[in-house]
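With one protein chain removed, the remaining protein chains of the complex are shown where they sit.
This part shows subunit A:
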Amino acid sequence: MDRQIRPIYEALDTNSNKSAILACNKVLKKQPNNLLVKALKALALVRSQKVEEALVLCDEVLAAKPADEATLAAMMHVLRGLGRHMDMVTMYDDAYKQQPANEELGTQTFFANVRIGNWKAAQQIATKMHKQFQDEHYLYWNVMSALLQAKDPNTPETLRPVLLKLAQRLVSQSPTPSYYNADRFHLHVTVLKELGLYDEAYELIESEAGKIICSQFLMCEELRREIWKLKGLTREAGERAEQQILEAKDRNWLEFLAVLDATFADLTVEGADVESAKGSSAERITQTRELFGKVVEQDGVKDRSGHLALLELEKRCRHHGLATDSTTLTSLLESYFQHFGGKACCFEDLKPYIELEGEDLATWTSVLEKQTAQATSVPDLWRFINAQKLLRYNLTEAQLTPEAETQRAVQCLNAYLEGLHLGKDLPSYELQPADDLAVLAAQIFVNIWKRTGDQTPLYNAAALLEYATTKSKMSYQIRLHLIRIYRLLGLPSLALEHYRGINVKQVQNDTLSHFLLSRASTFSLAATGDITYTNECMETSRIYVSNSEETSEFIVRAFGGEKYSQIPDFILFEECLDNSLQRDLIKMEHVRMRIAHEAINSELVDMELIELKFIFDRLEALVHHDNRDFSILANYQPRCGASFIDQTESLEKTPGFGWLWVFLKIYIKAFQLASDLDDTVEDKLLIGDRPKPSNDPETKLPLKERLTKRKQEEINELSSDEAAFYDYASALSEWLTPYHDYARPPPSVVLAEAAKLTEQKTGHTLKGLELPPDAATNGNGKKDEEPPAVVEPPASISKHFDDVLQRFKEVLDGKAVPFELLHVVTLAQEAYLLFAIETTRFKTASVIKQNKFGGLSQHIKDIRNKSTAVINEMSGALLNRAESEATQESRKAVIEACKPIIHESGLDHDFVLNVAKKITDARKQIYDGIGKGMAKLAKTYA
């Protein structure tokens, strides 16, 4: 036996799935009922994407209720690959019931429940295992499961305290005290904390053993701080922190905060007598000032904490009206700047303390203005950079005239070029110390554009950043700036080039891909067959697959290794990725690109319908997370205006949940109309687990109603063109719904067809499907009702194309950034495609004839002709524009625009000419591609 099985495992281990299947077949020929081999074959099939065949085998093995470990292990991988975690639970459950003395099986059953977050069952199994096998760690599994169940949003409110008390009772039964293991101790204290038993928690933490654990394990130390806070020990925490600072020379900022909180404790207590509290606080403020003063004296420039703590103290004094000397704040700021102005973090450190007005601001400004650009050392240079950032932060509206801003930008640029000398000996892969001056200059140019609408400053920003990136090849900051600007300028190929230069990997695909893929369908040339951006969506989305395949295994491992402190965070992490907003936004963009690239047939429509509905249900049922990293982009814009990221956001609207809702509704509705699948059919055809239903009453409404619900807060996230597109899509689907509903073949027919296809493909019948005897023969289910009368389409549908054309002409000749032009154009194309999706059914002559839809056909033809003409006109105009892009004149215009930044050497005329060439070539490419793509689509769907 072993001799036959080994080659199968070997083939699987080396990922040779084909030979694994062959080896399995060989054994199965002689032993057709060998469960292990069937399971292994299913695994090889899953891995080679042959899902249908795998399903058949998988179900056969499951039906036989396997109980040996080898088969179970193989099936675990099969079921995980198919996303059938529920079945995995059932399988292990059955096996464990057959062999209740098998500890390994019990453990696996527990883990199977952990993987799907079924804490209730997990807890019951742990209870049973503890009773039977007496090992203490099962007791703690039990405690952890009870705690997680208590925290689960689906657990009823009343049950939570019961579960927590159970957890507490269990811990107290442990023969060895929890402090023998840091993670058990952590769990114990957490349970007490959740129960609000702060005194008990405190006692545990402050015990001899507890103190040692907290000093050795950061996560326990964090819990200690929390318990102190919850117990209201602000004053005591302050005293303890003072000791830490003075005696242990601890410079953890949390200690300083503890001292500060204690200083103002009397004032922050609810219902305190403010006047008397002020009196006692004043005294304490003096003491605290002395303490921090001592720290400053001891540390000098070695550590920033004392200095920063003095600033925080003064800020809080001012907040409570306890500041005695109005010059203290500015002199502290000045001192801080003198000590740490040479460090890169100075601006961030001081930002919370410089929202100044009047005299304070004037004093502070004069301090900063003394800083000259002449830098003979890197710290000197940083002092200048920090001064510029700090000054800029407080600039007022009146100071932001284009002239003044241009002067500032040029000053920063000159200082940058000068500052490059300080880094001239650095290896090419190091960052230049002057980089931030280039970034500052670029942000100032962007600000001018934002305030005047004149695009020439954007070219200045782009060209100088291109120069900076040749000097600092590894600077992601410079590249991110370029990506933002190139997107505005409608240059996706250049944005992509810099995005790739950043080398985004792994989990960063979730947090950083928005820089490239937000509204990416605007830039897609999928209609011409160029699927660069489509592929980028696919590649980026892989991280979500690895998350759902891998992360739960580590939750299991954390249980196995008793690292309870990590489990809640692992679960949260998994959820954040699984229910990531960016994940669904990418999916939406992918769909929008896909319909331009592929033939709109039932395969595409059905698949996307199922996937989008899945996302829709999940979005309603589960908390979603926006993990997009916006803070990575530096912001040096004045506080009186918008931040750099907001300024450079396409159309000033960042797609968020509302945006996603709208587009999901549009496309689900459209695909529903086009598809023959209705809910009953879909249920039968879907494999894998469904999202858990939520308790929100709104989600209980029928899908139809949920799809037509319009919410203002969602519409607020749309650009005006997108909002118009939404109106159009709603009107279109509303008009066509009755005709689709009437003409759609009945479910039995659709299912029969699906069964036939499956059988052809796999040689097996579709599982769990019982067809009424007449279904297969009765092809066009005769209808009892009369067909709906054909009515005129609402005028708004046809008018939408007039409006779009009008908008197009405006943006083509106006001041709008090229992004907006592309946005208008691609949305027009999308409206056109949506029309094609929703009218394909009525292209078939027999459908029209059978349902007496002759009138409908004419209406559709009218709109189609009209929209095709509009699309062709836009395409022609865009192709014309493309011709005028990559010419000498257009390059000249860019160079002319860049006059303020052209220098004699380095960033010289030739360098800018190269940038101009890159820009104009890329612009030609995108206009040309989009224009041709539209023409092609107009031909296909005319």
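What we mean here is this: contacts are C-beta pairs under 8 Å (C-beta built on N, C-alpha and C of every residue); 3 or more make two chains touch, one makes a residue touch a chain; residues count from 1.
To be clear about the criterion, contacts and distances are computed from a predicted model.
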| item | value |
| --- | --- |
| Name per UniProt, for the chain absent here [options: "Phosphatidylinositol glycan anchor biosynthesis, class U", "N-acetyltransferase", "Trafficking protein particle complex subunit" or "TP53-regulated inhibitor of apoptosis 1"] | "N-acetyltransferase" |
| Touching the absent chain when the full complex is considered, from A:Lys26, A:Arg169, A:Lys294 or A:Arg557 | A:Arg557 |
| Listed residues A:Arg304, A:Arg519, A:Lys669 or A:Arg841, member touching the removed chain | A:Arg304 |
| Residue among A:Thr268, A:Gln287, A:Gln338 or A:Ser546 that touches the chain left out of view | A:Ser546 |
| Per the touch definition above, residue among A:Ser48, A:Thr90, A:Thr365 or A:Thr511 touching the missing chain | A:Thr511 |
| Residue in contact with the excluded chain [from A:Trp119, A:Tyr179, A:Trp449 or A:Phe570] | A:Phe570 |
| Touching residues on subunit A - with respect to the absent chain | 182-183, 216-219, 222, 251-254, 302-305, 308, 312, 343-345, 348-349, 351-352, 427-429, 431, 474, 476, 502-503, 505-508, 510-512, 543, 546-547, 550-551, 553-554, 557-558, 561, 563, 565-566, 569-570, 572-573, 576, 627, 629, 631-632 |
